[in-house]
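Shown here: the complex without one of its protein chains, the others still in place.
Now for chain A:
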Amino acid sequence: MAEIKSLSFSYLDGPERNLNLAGGGGNRGEASGRDRGATLATLVSRWWQQEVDGVKLRTEGNKYFQNQQLEKALEAYNKAFKSAPQDHLLLSNRSHVMHTMGRAEEALKDAEAATRCRPEWAKGYFRKAMALTSLGRFEDSIVSLLQCAILEESNNLHNIKDEITKAFHRLLIRLTSNRRYSMEGRNSRHHHCYSRLSPALSDPSIIPESDSEDSEDSEDGHQQSHCGPSAPPVEEVSHLRKIMDKFNLEVERNKKSSCSYVRAVEVQNYDKNDFECTLCYRYLYQPVTTPCGHSFCRTCLDRCLDHSTSCPLCKTSIKMFLAERRTAVTEFVETAMQTVMASECQERKQQHDEEMDELAAAGKDSQHGIPIFIATLAIPTVSCPLHVFEPRYRLMIRRCMESGTREFGMCVPMENAENGYADSGTMLEIRDIEYTPDGRSIVNTVGSRRFRIVSKSVKDGYNTAAVEFLQDVVPTSNLSELHKLHDCVHKLASKWYESIEHMTKRRILVHYGPMPPVEGEYWTIPNGPAWMWWVIVILPLDHRIQLSILNETSLKRRLEILHKIVHCVLVQQHPQQAPAEGSQ
């Protein structure tokens, strides 16, 4: 006796949805003999072969129907029914072809079966309504259309509304003409009335017009026999009430029938290896499926996309997939895994969480190094936009975002230093990221803490480092002297800034904004006053000088260095009117 696991795929319209069945297995004959990286299509046909056969036959039937080969279409649908008697799409399509062939009773039977298979599927009720209309059961048809309307998506709703209008119209015409027939006994009037109105049945736009004609008629004193809105006769009202009662009954019944469709998988057809990621060799976590049907862990596929825009397994181009940033988890795969290997899924999730915690702990201590970006000299409080295109940095930035740290270390490249970069740097906090369709990005950052490197390492291709964060020693004595020095350097720097020519100034404003105002108690800030960093960035300074200022944790000494530099620059600009060094 085969063991059966039930998978509930209530959201799945049919096993073929979003899958390219024609694509087939897509295995490139991996020589290991192991069936690695099965496509979704492979899984679906392995699990539900019969249903898949049914879908193929149904598709065949649809083609015949499009070519108006009704008999052949019906034949294909009948064959499909043997494989997949629960396929609501098949039942609906067969209902449609029966209806077209004028076999209304059978059309109704299939439509009803479709609504039983999928009580929440709007179109089933539409088919039912069409069959009922053909059978002349107008009230029932209206009930079905109303059921369809409450389930239908809003963008399709106007069609249903038209149909409901037509259906009411039909019903009212019948009621009206019946009464006329009985009251006046004039058969010809009946026929005349019906034929006059019948074009409206195929063109809803005509209906309002005929309504207005009717109301004109009603002024002639015939209102009792007409469907004008002013005074509906008793019989019509009771009919409408009957329809509403029936409708309520049906809706209540649907609410109770919790018929969510369950598709079962025989355990012998279920292979856990199908859910091993072909990139990290672990079970899939947050599985993402490419258009070619191959599934990978989201983070694994992201990493591949940093390097190449083709599927790692079959080399199909997935450029559009990348451009549209379609990284939604494939519920089908996730549900399948959760159903049959819940404990493995749990374990895998734990693994992922641990990895994230590890990344999130960056910089916490010497065990948890910070990721290092080697590009330029970053300065505290100053913004630093980066163009990120190298695969290793794409990975690094993504991890900063996913782990939630949103920061990394920036170091200036240095030829003779260990691993090719300076032994100190500045943290950059990520403000926002703009992606280009090919996966590159502009990352807007701003400098924050300064650090000195304790040891350097490499992780998955990018550099990491254990660091010691630097902050200014808060001065406790000679504060007034420090204030004096600060004010003097601030004044000198402002003077230099004012002396810069207009165009350069504008460029500075665009890039770095205006000079930051002096903070209260600036001497207690870990990085000192922000205006100094702003001046250091716009001064034409060599990286080495900037770096030595960065490493300085005494505000007083930084002020002294800056004083000297600004003075030199002013002397170069205006040799005659330069103030003597140290003048205050």
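Note that a contact is a pair of C-beta atoms (placed from the backbone, for glycine too) under 8 Å apart; a residue touches a chain by one contact, two chains touch by 3 or more; residues count from 1.
In the analysis below, contacts and distances are computed from a predicted model.
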Note = Complex minus one chain; that chain's UniProt name from "small monomeric GTPase", "Hermansky-Pudlak syndrome 3 protein", "UBC core domain-containing protein" or "TBC1 domain family member 20" is "UBC core domain-containing protein"
Key: Among A:C304, A:M396 or A:I565, residue touching the chain not depicted   = A:C304
Note = The one of A:G54, A:P287 or A:P312 in touch with the missing chain is A:P312
Remark   = Answer key for A:E105, A:D460 or A:E519 versus the chain not shown reads A:D460
Note = Among listed residues A:R179, A:K246, A:R282 or A:H543, the absent chain is touched only by A:R282
Message = Considering the whole complex, not just the chains shown, which residues of chain A touch the missing one?
response = 30-32, 36-37, 278-282, 303-304, 306-308, 310, 312-313, 315, 366-367, 369, 391-392, 455, 457-461, 464, 466
